[in-house]
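Heads up: the structure comes next, in structure tokens.
In this view, the complex is presented without one of its protein chains, the others remaining in place.
A, B, C, D and E are the chain letters, set down in written order, and residue numbers restart from 1 in every chain.
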Amino acid sequence: MTQLMTEDGIRCDGRKTDDLRNISIKVGVLKNADGSAYIEFGQNKILAGVFGPRDVHPKHMANQDTGILRCRYHMSPFSVTERKNPAPSRREIEISKVIKEALEPAVILKDFPRTVIDVFVEVLQADGGSRCAALDAAAVALADAGIPMRDLVSACAAGKVADRIVLDINNEEDQEGQADMPVAIMPNVGKVTLMQLDGVLTPEEYKSCLQTAIGGCKRVYEIQRKALMEKYFQTGEQ
Amino acid sequence: MTQLMTEDGIRCDGRKTDDLRNISIKVGVLKNADGSAYIEFGQNKILAGVFGPRDVHPKHMANQDTGILRCRYHMSPFSVTERKNPAPSRREIEISKVIKEALEPAVILKDFPRTVIDVFVEVLQADGGSRCAALDAAAVALADAGIPMRDLVSACAAGKVADRIVLDINNEEDQEGQADMPVAIMPNVGKVTLMQLDGVLTPEEYKSCLQTAIGGCKRVYEIQRKALMEKYFQTGEQ
Amino acid sequence: MTQLMTEDGIRCDGRKTDDLRNISIKVGVLKNADGSAYIEFGQNKILAGVFGPRDVHPKHMANQDTGILRCRYHMSPFSVTERKNPAPSRREIEISKVIKEALEPAVILKDFPRTVIDVFVEVLQADGGSRCAALDAAAVALADAGIPMRDLVSACAAGKVADRIVLDINNEEDQEGQADMPVAIMPNVGKVTLMQLDGVLTPEEYKSCLQTAIGGCKRVYEIQRKALMEKYFQTGEQ
Amino acid sequence: MESLIIDQLKRERIIELLKSGKRIDGRSLDEQRPLQIETGVIPKANGSARIKLGNTEVITGVKIQPDKPFPDLGDKGILICTAEILPLADPHVEPGPPTEDVIELARVVDRGIRETEMIDLHQLVLIEDKSVIGIFIDSSVIDADGNLFDACSYASVAALLSCTVPKYEVKDDIPSLVEGVTSKPPVTTLPISVTMARIGDYIIVDPTSEEEACMDARMTITTNSAGNICALQKGGSEGFTPEQLIQCSEIALQVGTKIRKQFEQLK
Amino acid sequence: MESLIIDQLKRERIIELLKSGKRIDGRSLDEQRPLQIETGVIPKANGSARIKLGNTEVITGVKIQPDKPFPDLGDKGILICTAEILPLADPHVEPGPPTEDVIELARVVDRGIRETEMIDLHQLVLIEDKSVIGIFIDSSVIDADGNLFDACSYASVAALLSCTVPKYEVKDDIPSLVEGVTSKPPVTTLPISVTMARIGDYIIVDPTSEEEACMDARMTITTNSAGNICALQKGGSEGFTPEQLIQCSEIALQVGTKIRKQFEQLK
Partner (left out) sequence: MESLIIDQLKRERIIELLKSGKRIDGRSLDEQRPLQIETGVIPKANGSARIKLGNTEVITGVKIQPDKPFPDLGDKGILICTAEILPLADPHVEPGPPTEDVIELARVVDRGIRETEMIDLHQLVLIEDKSVIGIFIDSSVIDADGNLFDACSYASVAALLSCTVPKYEVKDDIPSLVEGVTSKPPVTTLPISVTMARIGDYIIVDPTSEEEACMDARMTITTNSAGNICALQKGGSEGFTPEQLIQCSEIALQVGTKIRKQFEQLK
């Protein structure tokens, strides 16, 4: 069993308790998708592609009053230690749902009745926090597709490791730590749109963990913004 | 191996050859269903719920000239000794079909063209004769839903155990006995609407078994009637 | 391991390198199908039935401008050494596709917009070259159904066994030989409409193998023609 | 709509004929269509048969291979009958997972053979609780003109009678084939299924598709060589009177005896 | 269309009431509906419970049987919670494979019990890495009127508390049942799930179907006997402010403590 934290509060990957892992986001990486993004978030490597607004198939799923959002979170067979069966697992179906519900408050669907916006996320390599990373890429891909949005959505987990609240749980900390709390926010609107918790926290730790996660989300937001700026406003400068 | 009958003709659960197990039926046990019933028939514990007449989905299944009846017989994972996979087995699909065909002659479907009446049966605990008990509950639930019917449908099995024809086969008798013959009748119309046989009978035993089963069905009918009366005509008396 | 060829060039089933196995075709063997054929090709025993042109279900598959062709190649559970699961395997799905594409150039689909022609092939007993034999039967069944065709389609494999190019690979040669090349042609139009290769051939062997296979197809064509003639022009003579 | 009116006219015509004891194809009420049986049609299978019952046609193949016994049934071999209606057999059949009709068909055929104990499964044990012989009897309807129950049942029985059981030796719990040694399957009785349709007050044997389209209810009764009734399945959206059910059992025994003679010759 | 307008009118009416601290069924905002718990309702199961939460009704059965451990988890027994909404529970539910809503329901119920470590799985090992005890907790919603998360969770916890664990002995790596010897499951804590809905600025506990139809977002928080927060799931197409999330945790602890008393009596 890995030692998850040294006495000096240094984590197994060398980070301090409130450090993010390395994050890089590239916008517009796919030709066919209407919008796309590629994120590396620690060891996570995730692609997001967006199509729409477009016609809904099957048609009976269409809504006369509003556009709908669909989301698929999928892991490549080679993304995890044991080869994964390509058919969607129950875990992937649940994550697809919580990601969709985290994005919905940000997307202005009322403007596109009878249409669908499809968000496809592919986890090429998985590390701790893949649902947050997926959400970060998906939000950027939606913006890249020109979908009208109230705000971006920025996600980051916090958790409890070796009795301390830490930011941005990695794979070892997720599996052997004490708690994992993925959180997503709309950073300007100030609302939490995804939140889950697995693990045991006292009420005080709960507050602290939530605060830590929200802090992380805000730093992720800056990275998302920068990636979008790079594509849309600085192409001349390079 | 269980001894299925004593020399005095007493069966493994203490009954005589022509005894029914204990049967109790409650009508209108569910809030959401249009009609419902709960039956305990020996160790069987079965819920039936009815919806309709209502619109058919998918639409191409609708019939312009008549309503249709659909039936699902399903066993809970905890209803049998070994945990059962919740996906419907071939056995459950066949029983759904024979139950539907046993109810169809009693339901006046012509009055509701383009609609469906859905009968859902859930076996919470299974004992011998679960398809008969399911049918008894389903017929009462249809009546409770206010569906126009020509007659009730009443079901009970007979069989052959230790070389004797007996009424209302239980689980041990079903598994180790010589024959099991589930039968359903429309008691006033006088028609047999479900009949199956597994096991070996001489032509004479066949007649006797059929007669015994029909006798059982008639006694079940009285219990069904009483249950419906209790709900619909005696609420004031209690 | 079988010795696949003697020093004198005699193959394991007694044939010379350019011998076909015994082939017999019967036309119009099914009552319900619009057209049908039964082929015995070596140890292959295959039925083909054709329905159509008829309405397309589901309707969204219909094409306003042309008829469509669908094809199902299916193996009976008892057709091979180990009992085969009746659900279609990936291999059967691929073969269904290549057979369909081999027949499409021959069928005049433009005449029947919004309709489908269904070709169902059942392999009752499988030997080497079952896809070619299936195609031979399917083409005859299409003709028997009165579907307008530019040409028949005739199929036969060639391959490499014991370093020699041989015609019409059987089961042992398929499994232990060096190469298998199924080919189908439209014999009068002169086009190759199915071709696959598994195994290693030099460029020269490739040419020779292709030529050998085409030669075989032409001999199969004569047998197909004769079978059709027997049904349609010689009924009076017998 | 049209088809409904035609169905109704056809039903009227059929009942009209039945009143004078006739059927549209000229048979009497309790007369089966001609039954042709050919065995050994799939040489690579351990047993096989192709049967024609009028225009209904079925091919059945038997595969025999070592298997693990079912839990709690370690003293018995495995016997499984399946049935499917090939899409080339009927313009209304579509490829895909089996419908409830096909599942019922397969299960009724299976029970007819299982409940008569046609094959003594105790003789198919290699090592108790560990290794047994499995017999898989797969039927494919290739042309459908009614009464698929009897057609699949006859083809399954004929294929079983025709089969040869390979010999297996067990070493280190792994069964291996002994080449060149086979035996006949341990047959104890001949189950014969007889399917009847009720149209109005008439019970007719071996209905065609046309008759099935206007029948009220269906009854399949399987009897064994000793003249016992061993399996039964009522189908269809109407019922039978108790008297009709007695009548059906008598017809099944009587017609079954005739058909069994055809199978006796296959043994 | 109509339903949308009615939904909107109903939402307006519900918010109007909430402004004065009331709900349409007369409850206060943090008041749960009455909870009835009955255990032992399925005698053939190893444990069972039927619970009513207002008009929502769930039956849960527990099956306990030997199993192989998961790879890399050879020192732990197996515990799996499932949930399904029976089609008789709700006119909008259709038979078929589970929808994403039902998958979420089952996984949230499962995590609530798993993450609190209610059952000490280390005590369910028969032979490390080879043979363990598996506990399957299957919940069926039989009448649906909102808050299926808590209803399934309560029924699962009650069924677990009521269950008796059979004893198994292992010989030659094969576990066999020791008749007549059972024990209570190794319970360490009582997980209590509390589900809340946000409607406008109001947080209400234990929403009915009617309230769920017009809620903005949903929050399920599970706490353990020590007053810790152990599992949480946000749902719905809107968000929460951080302050609301703190408020939710306080409500979950406070309401959970009340409900836990009802379960203490079952131990």
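Just so it is clear, contacts are C-beta pairs under 8 Å (C-beta built on N, C-alpha and C of every residue); 3 or more make two chains touch, one makes a residue touch a chain.
Keep in mind that this is a model prediction, so the values were computed, not measured.
Q: Considering the complete complex, which visible chains touch the unshown chain?
A: Taken over the complete structure, the missing chain's partners among displayed chains are A, C.
Q: In the whole complex, not just what's shown, which of C:36, C:76, C:96 or C:125 touches the removed chain?
A: In the full complex, the listed residue that touches the missing chain is C:96.
Q: Out of C:46, C:137 or C:210, which residue would touch the omitted chain in the full complex?
A: Among C:46, C:137 or C:210, only C:210 touches the chain that is not shown.
Q: Among A:120, A:206 or A:221, choose the residue that contacts the chain missing from this document, as touch is defined above.
A: Looking across A:120, A:206 or A:221, the contact with the absent chain belongs to A:120.
Q: Which subunit C residues would touch the chain omitted from the figure, given the whole complex?
A: 64-65, 90-91, 93-94, 96-98, 101, 104-105, 181, 185-186, 189-203, 206-207, 210-211, 214
Q: Extract the touching residues of subunit A with respect to the undisplayed chain.
A: 30-33, 36, 43, 45, 47-49, 51, 54, 57, 72, 74, 76-83, 86, 88, 118, 120, 122, 124-126
Assume only the chains that are shown with their structure count from here on.
Q: Where the contacts of subunit C and subunit D overlap, which chains show up?
A: Intersection of subunit C and subunit D contact lists gives nothing.
Q: Please name the chain that ends up farthest from subunit A once chain centres are defined by their CA atoms averaged.
A: It is D whose centre lies farthest from that of subunit A.
Q: Which of these, A-E, B-E or B-D, gives back the C-D interface, meaning over half of its contact pairs coincide by residue number?
A: Selected from A-E, B-E or B-D as the counterpart of C-D: B-E.
Q: How many angstrom lie between the centres of subunit A and subunit C, each centre taken as the mean Cα position?
A: So the centre of subunit A lies 52 Å away from the centre of subunit C.
Q: Compute the distance, rounded to whole Å, between the mean C-alpha positions of subunit A and subunit D.
A: Each chain reduced to its C-alpha mean, subunit A and subunit D end up 58 Å apart.
Q: Quick one: do these chains touch in a line, a ring, a star, all-to-all (complete), or other?
A: Per interface graph, the chains form a line.
Q: Okay, what are all the chain pairs that touch?
A: Every pair of chains in contact is listed here: A-E, B-D, B-E, C-D.
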